[in-house]
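Only a single protein chain was left out; the remaining protein chains are all shown in position.
Chain naming follows the written order as A and B, and within any one chain the residues start at number 1.
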Amino acid sequence: MFKYLFAKAEDIPAGSAAVYFGYSSIIWFVIGTGLGSFNAAKLAFPDFVTGSEILSFGHMRQVHVLAVILGWISMAFAMAMMYITPALGNTKLWSEKLGVWNCFIWNIGLSLGLFLLWLGVSSGREYSDMPFFIDVVVILGVLTPLCVNVFMTIKTRRTQGIYTTNWFFGAATFMVIIVFSVGNSPEFFQLTGLTEAYLTWWFAHNVLGLWITPVAAAISYYVVPKVTGNPLYSHRIGHLHFWSVVVFYSTPAAHHLMSAPLPEWLKSFASVEGVLILVPAIAFVSNLLLTMTGKWRMFVENIEIKFTITGVLMAIPLNMQGGFQQTRAINWYIHGTGWIVAHAHLALLGFSTFLEAAAVYYGLQTLLRRKLYSLGLANFHFWMLLVGFTTYWVSMTIAGLIQGAGKIYEVPYIDVVIAEHPYMIARWVGGTMVFLGNCVWLYNMYKTARVGTAIPAGRLPHELAYER
Amino acid sequence: MAFREYKIGARMFGLAFGTSMFITLYMPAVDIQDVSATSIAMDRQLSFGRVGGFSYEDPFLQGWAKPITVQITQDPKTGAAIESTRAFVYEKDVPFPNGIRHPRILGKLPAAASESKGRINEASEAQGAVFIVREEVENGELVPFIENATATRGWTPEATLAKAADSQRLLVGKGKIMFVREGCWWCHTLLPEQTQDWQYFGAPPMLGDFNGESPTAFGSDRKAPDLTHVGSRNSSREWMMMHFFNPRLVQSHSIMPRYDYLWGEKDANGNTIDYDGWRAEYTAYTNGESVYPPEVPVPAADSEARALIDFVLNLK
Partner (left out) sequence: MAWKFDNPLYTLSSDDQNEAAKKVWEGESLGGITEDNNRLPVPVIGLLILTIITAFLVTFPLWGQRPNAAIYEEYIALMDSPAVQGKSDKEAMEYIVNKVKSEGSKWAPLQERHPVEMDDLRLIKDAIIELKRQNADLREYTVLGNKLVLANFEGNWITDPNTGKIRRERVQPWWDKGYTIDIFFIVVFCVSVVIAVKRLPPYDWEPTHHGH
């Protein structure tokens, strides 16, 4: 990677940036889930590794969250953008060099930010906890170059049309810059009080709603038609999906503060809009599942489709929860409990991770022109992720319902802690399975790059038989 | 917009996204900015200082350049006995909170009263200042305001600190930094819920209780009790000390981490704390080999543990 930073643009092979982003994202995924597993162990066994400031739960929790969001998920997005955007325009990435630099600055900036966060250098706001100079690095060094590269690649396309995936890529890379700039403004401009609290959650909501959800969906708009060979079921539903993301996903930020003393009109507005996130969800799920018509055996046989469709199916419970749990009718029961933790993992580890994993599997094989090293290990990875995540989700949902009941009936808190303990252990087991699965994935992708079977020109990776 | 009319689509996108931003950013901002600060908000920001997280004056969150909250019973200038008063001492170069720097954020009436009666615009960071929170009735309405006691009563920071023994000082500002740095708010919320928490965790806050405070650190994932009013439920410094050193000493089922490392190297008597020895004795106790757990060392006056305990006890 380093040799390309100062190489001439024409000496950099096409796809280099995407490959670097792909491997970076897998490494960050291993780190992020490893931290998650370690944190979960501390919640289950409080005296596990104790008495050290740097290894205490309060110093590591936010590192896990941001390593997964900005390391794994966002880098996998960047990887997908760097190979899907040009592929859909029958062209090359606008600037491979900018892409390589982007990946370099991203890794350096994120490492520095997480290192400081680990030391405790925090702004004290969830999801936007990095100190402001790291936010500036993220906005100017990470998100803006990505946005420029994606936009210029779309602009220099050699097709007349822009496929749905690229609408989302273009819009999301632009919106996420606005979201980061506005969401971190309390620190830039020293905003205080409920304005600060509201902007914190405005950021947290929109970074999920305008970045993670639409980009993950856009990836599957590419992977499913590409791998199955079916046309996308409907261009029209694509419109419904895209426009409803922009309109309904950008508005319900206040529903994260339903129990805070915000003006009630803001909560009414946010709560109704929050249920309407089901509109893009319904459009997305129906469009993708109908695209699968006639090719459902690939759900079993093909690893990319297996990951993608599992992710698409997880969008159903995800949005049913997300839509309804924030309303006045339900939020009072589950607000601030493990239910929400389970929901957040359903969004990031369930829905979105499965879609991105498919893109990384498919993209690395295409770009390296090498068939996946081992289908067996890939299937092992899939099942470790699915079973581990499900264990996590079920246990945290139950723990959340216990906490909710404890809250409503105002039982002494320690009784809730005792009742939750078995589920805390189950959560740790689930999280550890995900971590181990990812270690296997890293090994599998390493071997793919080294000894994977070469893919002949003109063939697609999924058309070749597996050798192991 | 027809098939592949991207220019019109881009404009529609701008319009849709812009409308969303207008409704979710501009409208609530206008609504919240008119809110008058309550005396609680003034007390909070004066005791916490300018920022509770990363800042220029305290980049590594060590609790540098934070105000000290004192309870005094003697007038610092004259030495005469006065009613017990809570004062916020800003020594030289300690940044003022936002209500002093930008009185506008306190709301119309409190800002006007703080400037006319409280003379807060005369306070200077270079010289330090002492503030108190007061309430007076104006036109039949109780208006809280901040008083710059250095200007109105001649209380200098040095003289005020001289009248407050260590036991009358609360290092709340430094404690809030510890609260944020150590991630207490990942499990303990600071926001009793509007509809559910009144009896067990106390009254939820009002809209005006936060003006000037940053970060509010409400927390989102309640794995442990809400702490907004914890000082009213439990005011025992001894209990807090044991609980922070090893929560299992006072609550055997607690899953809270140990914060013994906040004690630093020496205890209140200047003796070096023997952590390994303490843990060995504690293990013997949990194994049933000894009847009593080892004594918890008293934290030194300038230790981080003391500041955090002050912060928690101050949450009333």
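Everything below uses one rule, namely that a contact is a pair of C-beta atoms (placed from the backbone, for glycine too) under 8 Å apart; a residue touches a chain by one contact, two chains touch by 3 or more.
Just so you know, these numbers come straight off a predicted model, no measurement behind them.
One chain is not displayed; in the complete assembly it touches the shown chains A, B. In the complete complex, the residue from A:59, A:205 or A:226 that touches the missing chain is A:226.
Touch with the chain omitted from the figure is made, among A:264, A:301, A:415 or A:463, by A:264. Among A:54, A:108, A:329 or A:454, the one in contact with the hidden chain is A:329.
Chain A meets the missing chain through residues 84, 87-90, 159-164, 222, 225-226, 231-240, 243-244, 247-248, 251, 261-276, 278-279, 282-283, 286, 290, 323-324, 327-333. Residues of chain B in touch with the missing chain: 1-5, 12, 16, 19, 23, 194-196, 198-199, 203-207.
One rule holds in what follows: only the chains that are shown with their structure count from here on.
Taking the mean of the C-alpha atoms as each chain's centre, chain A and chain B sit 34 Å apart. Note for the complex: chain A touches chain B at residues 42-44, 46-47, 50-53, 56-59, 61-62, 119-126, 131-132, 160-162, 167, 171, 175, 178, 182, 186-187, 190-198, 200, 202, 243, 246-247, 250-251, 253-254, 256-257, 259-263, 266, 269-270, 332, 335-338, 340-341, 403, 407-408, 410, 413-414, 417-418, 421, 424. Only residues 4, 6, 9, 12-13, 16-17, 20-21, 23-25, 27-29, 31-33, 35, 41, 45, 50-54, 59-61, 98, 105, 180-187, 189, 191, 193-197, 199-200, 204-207, 209-225, 247-248, 251, 253-262, 275, 279 of chain B touch chain A when the two sit together in their complex.
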